[in-house]
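I'd like to ask you about the structure that follows.
Part of the complex only, each chain left as placed.
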Amino acid sequence: MPTTILETFSVSRLDILNPEGDCDEELLPPLSKEEIVRLYELLVLSRAFDERALSLQREGRIGTYPSIRGQEAAQVGSAYALQPADWIFPSFRETGVHLTMGYPLASLFQYWAGDERGLVCPEGLNILPVSVSVGTHLLHAVGAAMGARYRNESIVMAAYFGDGATSKGDFHEAFNFAGVYRLPVVFICQNNQWAISVPRGRQTAAQTLAQKALAYGFDGIQVDGNDVFAVYRATRDAVDRARGGGGPTFIECFTYRMSHHTTSDDADRYRSREEVEEWKSKDPILRLERFMEKRGLAGEAARREIGQRTRTAIDEAVRAAERMPPPERRDLYRSVYAECTPRLAQAMEGGGNGDA
Amino acid sequence: MATLNMVQAVNLALREEMERDDRVLILGEDVGQDGGVFRVTEGLLDRFGKGRVVDTPLAESAIVGTAIGLSLYGLRPVVEIQFLGFIYAAFDQIFAHAARYRNRSRGRYTCPLVIRAPYGSGIKAPELHEESSEAFFCHMPGIKVVVPSGPHAAKGLLLSAIRDPDPVLFLEPTRLYRLIREEVPEGEYTIPIGKARVARQGDDVTVIAWGSMLERVMKALEPFNAEIIDLLTLSPFDSETVLGSVEKTGRVLIVHEAPRTCGFGAELAATIAEEAMLSLRAPVLRVAGPDVPVPLARLVDYYLPDAARITAAVEELLRY
């Protein structure tokens, strides 16, 4: 039908470091050697934490746990582009973000062992409690961003979520509000290709997730989510834009969930081993190791030392978490309101006709 | 002292509180230029500007979710849901998030926000414009629910709600918006959340009501020696005042416009049956809306509790 074209759009993808460890020099973000080694250490720490959590779960020492294996670069690379004063709104699969920002390891173990106190974010950081309800927390990032704008504070909000979350109504409403008010939010989607058993292609008929930003009048970009440099660079640009008043950005980190959905899941029921094998060769840590090798950064000894440090930190954290006294019965009631209602106070004292 | 209707009283409360505390912001559909479909926010945009009186896109979940984010950040948003019947889309945000952030983070993050919503039947409006679904929100630990029954209570309770450290649902009975005028002082006064008001003292029967039903009950029961309790806060409700009165009268009638089954009257009756059973001389009666969706204008008079039903129930109680 011959008609007038009102607008044209495009959606692009950023790749910097390939699986062989070769990189596009022009795109490589300006990171010092120390910073690159630090990124590497954070990737290693994330993976090691993850492995330990999985084995603790098998031993019954923590509860259901969602592995981040394969997604370390998406998490570390993006979080590394944030300032400590920025606020983070995670879903439940962002351990690498927590670790990058310096969240106490012991608290994470404590939380996954079923203790709410693990979600008490230390002062000086603002990582909100994990959002179990998929996609619903994006609105909180939008609201906080409106707050920062209102207060004239140059704080950026980073909201993390998965490919599945893009189907939720709250995703849409959050993106729309962010666009309308041009708020300082960076929306970071880890498209790990699966929402439990539902593959990305059946989550939406859109060719990319990144293009969804077009519906809201701001930019979306897809990045190789297993490429820590690409993720870092895209996030840093988005954060700068947000801080400078340029409004929101949507970053689709194209990555892969290497493990089961959680420890309660059996991914072999719904996806092929070949697919998983194929992604193994795109491992985010391996390619950074190769890159460092080629550049002569962090040789074997240094890497061994990093491994050692990481293990020690994790061991200590597990011990600390398990040493914490269990929560008390009264903790059940204490934090529902600033002040207990009469009925809660009565229940806390063990009264109330058989209340706990 | 000015004589105001409830629209004006709420408007005054908002204005004063926004002047006093620059953390207070308003968000909602048509709350800015239009001043709200009931004109409750009239004049506030001019006075406080676009940064503080924010017209939003049409999305209730986002309105509440954004308010949650604002409150987490330390502000004190007061949002308007245009009619209570449109709040259901925000149910998840209210119940899974606003109600739980404090508990989830063991007090590190909190949601001091207020959701204002016009509610209730009797204004001959379209479907979903006359809902009375307060009971849902009373089954949400972490949320408070407040229902003023007149202009004076509206202002005092709204100030308390805005200053409350926890999320408060503030329900404004539309039928009363312009029906009742009362003296409403300018400036500082608050009515505490969680306290009921004995609207009329009496000895023979305790009648509990809130919102627009209070007005009906007061009128209908003039000929009786009834103690009438204006509940004001539904969650957490003032069981002390309720039980005290029941111990005195031994007879209870609860009146609400929401459907009977699992309405808030159920909790009141259950609490009384649990804690004041030995004082009771008669069954605990409820006069309530029937278990049907609120009908359109031509059937609504059959729906809403009226003087005849209220009096009949009191007379029944007095026969025991």
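So that you can tell them apart, the chains are marked A and B in the order they are listed, and the count of residues begins at 1 in each.
One rule holds for everything that comes next: a residue touches a chain if its C-beta (ideal position, glycine included) is under 8 Å from a C-beta of that chain, and two chains touch if they have at least 3 such contacts.
Quick caveat: nothing in here was measured; it's all calculated off a predicted structure.
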Copy-number formula (whole complex, one representative of each chain type shown): A x2, B x2
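The working rule: only the chains that are shown with their structure count from here on.
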Length of the line joining the C-alpha centres of chain A and chain B, rounded to whole Å: 40
Footprint of chain A on chain B - complex, ascending: 25, 51-52, 54, 56-57, 59, 61-62, 64-75, 77, 89, 92-93, 96-97, 101-110, 141-142, 144, 165-166, 194, 236, 239-240, 274-275
Residues on chain A engaged by chain B in the complex (per definition of touch): 87, 116-117, 119-121, 128-129, 133, 136-148, 150-151, 157, 169-170, 173-174, 176-177, 180, 331, 334-338, 341-343, 353
